[in-house]
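With one protein chain withheld, the remaining protein chains of the complex are depicted in position.
Presenting subunit A:
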Amino acid sequence: MALYEGIALIQEKQAVVLDLGSEYTKFGFTGEAAPRCIIRSQFWCSTERRFKKVYEYSTPEELYDNLVNMLHLLYFRHVLVNPKERKVVVVESLLTPTLFRETLAKVLFTHYEVSGAVWADSPRMCAMTLGAPVTLVVSLGAREAEVAAVVHSCVVLRAVQAQPLGAAAVRAELLHLLRQDCGPDLHLPDHVLEDITVKTCFVSPRARALRWQSDSPPEPARSVRYPLARLGAVCVSGRARELAAEPLFRRDNELASLPDIVLQCIMQCPIDVRRALAANVLLTGGAASLPGLRARLSQELAHLCTLPPYSSRLRLGEFKFHRAPAHDMSCAWLGGALCGAGEAGGGAGGGRLLSRDVYCRERRLRDWVNLLDNTPPHHPQRDHLDLTL
């Protein structure tokens, strides 16, 4: 193995893998087991004298500047390599805005002059860490929960589901609960809420959660005195600790809770893979590390299957869960590192790599929503599209 790597290093520079999340950025080399750094997606903005988040932008120019600053930080402070003439694997969500993708491509190719880049979508990358042919990837990010079915390395695009049920939803609920306990004028900065969530919150099993809604609530868990930097302390009650993650499972008429969108995704997939998907669920993303979340999701799924509208349409059998060989947060990154080792690092499979020359000629990225890319070659519409090129 070591020899193999040595040869690869001589042949070609090791490519880097970039997973630019809305909260944390994962950055490292292909072929390695973990990212070199996981840092907040923010940089010191000297003109505004504050830390600025990459996703805070109102104009394309501002985004361009943000990305230039962020990548500079990543390349020269953390990973310490020259960006020039080095390949990049960009791991991104399927629902990344076009403006963001295009701007990132512009920054990488024109400002940092990388030699090539592979755009890899995160569900496929998560599935790659398992090696299983059929996977249902449920990723709980900082802002959104995305559910996508990956069947033989293809994402079933029409079945992709997303809801704003990420870590932010848990944090908002936690603040709401804390305000009920400590008075409505409680203000806690985001990083403190994150810390409270990480250190104290958990997800109770379904039976217990039902009792919370009934008239006889269970004995709450111990409350925690959480010290604050200047304001003394805030008491995090057992109820707040336990119920903070409830919004993920709260059902309403929209059927937009986390277990609901999982089942809806399965329902919209081809009938042949539905059972396989249910038997290969992968729960990833930073928010998935909450203790007890996996068990609760499994219980909720088993229960929801028996209710309409799912009971009449789905015969799924048992839900089985995978464990990825990485921490929840860096699962998609690891997939990118594996993918890059096969493609960008080894130099094989040039088809998926977008090289700099090609980008300079065409100046756009392939995208699954773009008719130029998703119209079949002999489709009657194709001629019209080619004219516009």
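Everything below uses one rule, namely that a contact is a pair of C-beta atoms (placed from the backbone, for glycine too) under 8 Å apart; a residue touches a chain by one contact, two chains touch by 3 or more; residues count from 1.
Heads up, the rule we're going with is that contacts and distances are computed from a predicted model.
J.: According to its UniProt entry, is the unseen chain "Spliceosomal protein DIB1", "Phosphatidylinositol glycan anchor biosynthesis class U protein", "Exosome complex component RRP41" or "Dynactin subunit 4"?
T.: The UniProt record for the chain left out of view names it "Dynactin subunit 4".
J.: One chain is left out of this view; which of A:P35, A:G141 or A:G285 touches it in the full complex?
T.: A:P35
J.: Given the full complex, what residues of subunit A touch the hidden partner chain?
T.: Within subunit A, the residues that touch the unshown chain are 1, 9, 24, 26, 28, 31, 33-39, 61, 64-65, 68, 72, 76-82, 84, 106, 109-111, 113, 128-133, 194-195, 198-200, 202-205, 208, 218-222, 224, 226-227, 238, 279-281, 291-292, 294-295, 298, 318-327, 329-330, 334, 338-339, 341-343, 346, 348-349, 356-357, 360.
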